[in-house]
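Just one protein chain is left out here, and the rest sit where they should.
And now, subunit A:
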Amino acid sequence: MRRKASLILLALAVFCTAMSPLMRWYAFPRLAKIPAGQYQNAVLEAKNPTLLDYGSMQSKKVPKVTVVQTLKGNVEASEQVEKSAGRDVVVWDSLSYIVGPDGKMVSQVPERYVFDAHSQAPVHPTGKYAETVDGDKVRRDGIEFKWPFLTEKRDYEYYDAQARVTRPIHYKGTRTFRGLKVYYFEQTIPWMKVPLPKTMPVKGITPESVAKTGTTRWYTTVRKFWVEPVTGAPVYGEEIQHNELRGGTLLGGRDKVTVFAGHVKMREDYIRSTVDLVKSNRVLVVLLTSTLPWGFLILGLLLLALSLWLEARSRRPGEPEAAPEHEPQPVSA
């Protein structure tokens, strides 16, 4: 009986011990992925920024500018891209909608971002599902919006949708944010000439009409992210951004005019909701990467010890249950 029990325990011990690395290095990389149908929004605000009034072409201080950012997973598009890419893909259609102090639209930038659901590495489909910014086809060579699961303490390549360039975003240290351990990242985009948004706030002004005057748009930003490393999700973000129009005949003899200058920060209620969401998602990732693998390993070792102990007891002489399996042979003198 003890022999049988020790064999069952041995099988369970091997099962649990094998589950530990299999869970961490086989199941986790395949199971942890961004859901294709995710929908999320965030509101960011710039208090007392400088904003260009396109009517008078004068920059002025305004009480507030709000950025409403929506990410919407396009499941049908991701299924189509997956067929050619041969891997799990997420297609995010996003919109950054900027609202002035009067509640009217200042600017809007739609994007399509296509990436690997597991690693967040960019995917470059062609045709109907190509990645875009403001309707133009682009190529992202870095991450955007989200970091990979199990974010590392290193620099990443991050895509800037305004400048349409990929530049490093630097790891600047580990911090605590609202009770969460986070990695702080910072990216500086130096002054660059960038395209004008296709949708302008005043009717009659188009990127083409501005371009005809010889006026160009320039942009610089310092982008800051506080990223929860287990999920790779930013829990907070800030941006210190400057936009200018330079040169041409549109500015009435001036060299440059500020279009927008302000410090954009996530709104408090969205910080709380993002932190809560990340905390709940973090539990699942920790379960697959740490709790279950360590739990299985410890349980496996305990079962192995128990199995060996039972086996040893079953072989101890003088105990009724430890009877030898075969008849003792007579010893010849």
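Quick note on the criterion: contacts are C-beta pairs under 8 Å (C-beta built on N, C-alpha and C of every residue); 3 or more make two chains touch, one makes a residue touch a chain; residues count from 1.
The rule we apply is simple: contacts and distances are computed from a predicted model.
The chain absent from the displayed complex carries the UniProt protein name "SPW_0924 family protein", chosen from "M48 family metallopeptidase", "ABC-type xenobiotic transporter", "SPW_0924 family protein" or "L-arabinose transport system permease protein AraP". In the complete assembly, the contact with the undisplayed chain comes from A:D269, out of A:D102, A:E208 or A:D269.
Considering the whole complex, the residue from A:S78, A:Q187, A:Q241 or A:S314 that touches the absent chain is A:S78.
Although one chain is not displayed, its contacts with subunit A can still be listed: residues 7-8, 10-16, 18-19, 22-23, 26-27, 30-31, 33, 35-39, 41, 43, 66, 68, 70, 72-76, 78-79, 88, 93-95, 97, 99, 103, 105, 108, 110, 269-270, 272-273.
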